[in-house]
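Here's the structure, in structure tokens; my notes come after.
Note that one protein chain of the assembly has been removed; the remaining protein chains are unaltered in position.
Here the chain labels run A and B in written order, and each chain numbers its own residues starting at 1.
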Amino acid sequence: MSVTGTRLQPTIFELGRPGRGGGKIPHPPKDALDRIPAASRRTTPPALPEMNEPDVVRHYVNLSQLNYAVDTGFYPLGSCTMKFNPKLNEWAARLPGFANLHPLAPDAAAQGTLQMLFELERALAEISGMRAVSLQPAAGAQGELTGILMIRAYHRARGDAARDQVLVPDSSHGTNPATASMAGYTTVTIPSAEDGGVDLDAFRAALGPRTAAVMITNPSTLGLFESRIGELLDAVHAAGALAYMDGANLNAILGRFKPGEAGFDVMHFNVHKTFSTPHGGGGPGAGPVGVGDTLLPYLPEPRVLREPDGTFRLERIGERSTSIGRMRSFAGNTGVLVRAYAYICAHGASGLREVSDDAVLAANYLMSRVAEAYDIPHERACKHEFVASASTIKHRTGVRTLDIAKRLIDYGFHPPTIYFPLIVEEAMLIEPTETESVETLDAFADALIAIAQEAEATPELVTGAPHTAPVRRLDEATAARHPNLRWKAAPAAMMPCPG
Amino acid sequence: MHYGPHTAADRARMLGALGLSSIDQLFDDIPAALRASKLDLPDPEPELELAARLSALAARNRTDLASFLGAGVYRHWSPPAVDQILLRGEWYTAYTPYQPEISQGTLQSIYEYESLLAELVDLDVVSASHYDGAAATAEAALMTCRQTHRDRVLVSRAVHPHYRETLRTYFSGGLQLEEIPLVAGGDAAGTTDLDALERMLAEPDRPVAGVIAAQPDFLGLLEPMPAIGELAHAAGALFVAVVEPIGLSVLAPPGAYGADIAAGEGQPLGIAPQYGGPYLGILATTDALVRQIPGRLVGMTTDLDGQRAFVMTMRAREQDIRRDKAASNICTNQALLALAASVYLTTVGPHGLRDVAALGAARASELEAALAAVGAPRIHPGPYLNEFAIRVPNARLIHRRLLDRGILAGLVLADAEPGDTSLADGLLVCTTEVTTRDEIDLFAEALAEILGGRPAGVEAGAGSGGSALAGSAR
Partner (left out) sequence: MVPTDLHYTKDHEWVRVDGDEATVGITAYATEQLGDIVFVELPDVGRSLDQFATFGVVESVKAVSDLFAPVGGEVLETNAALTGQPELVNSEPYEGGWMVRLRLADAAQLDELLDATAYDALIAAG
């Protein structure tokens, strides 16, 4: 039985028929567009489908049912923090006062939102031990770029043009080196130590007058806390470089570790991970950045300021000449940030600390169960996620992590993150989060163990999986070699616009 | 207290299985000197109280105004079907479709979005979307540099100031960004100066990678896009058109006038203003440039049984695989907003979309006449679709007085473009299909009174919150 619905759908282009739909918008006067010069006018209308509302609704409802989602079931994607998305937050974001506010509205008309943003910045600063936060970046990757650009501005202001390298561990998320490249830096990749942590000696050897920054994820992408982080940060600063923390794994350390206090100069937050804003099928998210004193002058503009009389305003562009400028249009993904704000307020200090406690406990418990049938590369307590490996299974049976992942679908689960981090062979990165019951954790572990047994006894069941999903494994090679990225129908007769 | 299910008994059971007595032991690997000081945040707020406080916060925003403010974000009627579909948990709580077998909903909806936008922009390839119009424009600019192996990009001063500021940030590493001036007077005032562009393209030893112009431009005016494109191509540069999707139902699309890349903001397609986002960055290009386009792409394929299906494709371009060699670090796409745009477009339909654009234009004609009649004429003479700049003396003060009367009279241009003295007394106003005749009359009458010096009664005094006048330049 499929874990999702199975009613595959034609495309909207196949469903549309000339003459269907309408009734949403009043008819304009016939001469409305007469003053637009013919040279600027469109000569062929866009071939958009004509559908009536019932067919539109049925199409999108049926499509939605082909999706697995957090609201459907367990989604143990390591590094993604697929926790429950609170429904209060959806309600809050849709309050007309928040939803209908134009981003260029005068400050006097935007006091509610400006206050919310100000309080959210303060809360994130407190959580991270940072001095100040910018809520502007639209996503984690954009937050990373913001952070690295601030570091670049800092070195430029010092007149230090020699620093052209960024150091990252080989376990880093791909966005880290991609970000460094976007900012004009060369990435130097440092191999990790045997125990999965940063190799302090290797970092020390690579640090020098050409190092602008290091980018560290803590806990690491292996789900392990970097116990040597204090020494690493000392070495980084001694070399005249700055330390960036990728905050993707913040769900592990709320109330336990504050990166700013420990010595990180800058970090980003993924509010769509730790702070529960929904993933939306791939976005939107938001990637606020927190900074210490060193980088404070360089934060993007405009910041939200509180006046002595208690009202709030946005900085004027150019008011703070050291800012690196804008990363994007308008203030930020405020609609997403409202959700994060509501989440933080609902939890408070005690609730947030409990989130990390339970996330870490659940991950360790699940790891102990999964260890019954899979390799666990690092023999120490994990944080909110852990890496398991199907390496032994592969050598014994030929069945790979990819196959095991696909077979989990037949058991009713979304697979974990696979083949990341790159430094573990046949990796599965598993992150249960704090919002899953022990029963769910056990059921998932039982499924993984059963699949390991299938790999021995009936491997074709695993290598041919999934068998129950709406579609089977896809031909990704043809899709990449001969991409079909656009529906191209034969030109159909469209009814001329009425009136 | 959080949303998780663990009771004391659950925790005890899990700890027992691990042979531990306390969760604290799982954090022993944090060096003592680095353990956090306490979290200085308020106590948890029960839902009932939090909801009341959130309502009160939202109510402090003035969203009841008669708004003529556009400048890159536009009020449109979003059919309720859009949001009700978006509220399905299978859409908004799903993740990136890395496991395509159980993500066909998201994947097909993105493919349909790509196809719908391809029709609107009349270009072959549309990415699964970028953060917003500004990021999309920046990525487009970077594409021109990569493709041509040149490092100089020209952007019209009539492109949205936020987009130009964002470009400046993205280009601050050694790529060169220059602004093309605008025509100062005459029929083409407020649009890109073609003579200046030609001179900039002809500078010896400084080849240009890309030329960027917007249609309509930030001031609402229609630009000579084919001419700009010809000049760019003659110099071996690529042409990037910044577009607005509703207008594309009635204006010539980028594909028709030879643009190589189109970028723009998809917010008008059924997405609420939300004070800045999340929005929908549109990025599209020709087949020839498909390998340069950053971000997600979804394509059609078949499964093992020959069943048609959809999958993320050409993945090896992206950051998780290419890492430091990726064209962009982008990981997210605005999937849920792309879905909103698709539902909007299919619900409103092609005729409805055209009516949205035409109604906005009709209202704009009415507004232009009404405002000119009370002494606030347009600054520029050229054609526009539904947005234009008017001149009023002391624009900032007038804007404030109108705000006190419940009218959001567009954007104070002196704040948005402080360097342009021709806009010093300008307000950028727009209308859409939701603007009513009553709102237009209200605006015109209030303006008449203010300009005539006769207050209509007691002025609102401190108004709604006494801080700085005028929308700060942001």
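Details
Here is the rule we use: contacts are C-beta pairs under 8 Å (C-beta built on N, C-alpha and C of every residue); 3 or more make two chains touch, one makes a residue touch a chain.
Just so it is clear, the model here is predicted, and its values are computed rather than measured.
Although it is not drawn here, the omitted chain touches the following shown chains in the complete assembly: A, B.
One of B:R146, B:R168, B:H233 or B:R322 touches the chain omitted from the figure, and that residue is B:R322.
In the full complex, chain B touches the hidden chain at residues 291, 314-317, 321-322, 325. Contact between chain A and the unshown chain involves residues 419, 476-477, 480-481.
The rule is simple: only the chains that are shown with their structure count from here on.
Measuring from the averaged C-alpha position of chain A to that of chain B gives a distance of 20 Å.
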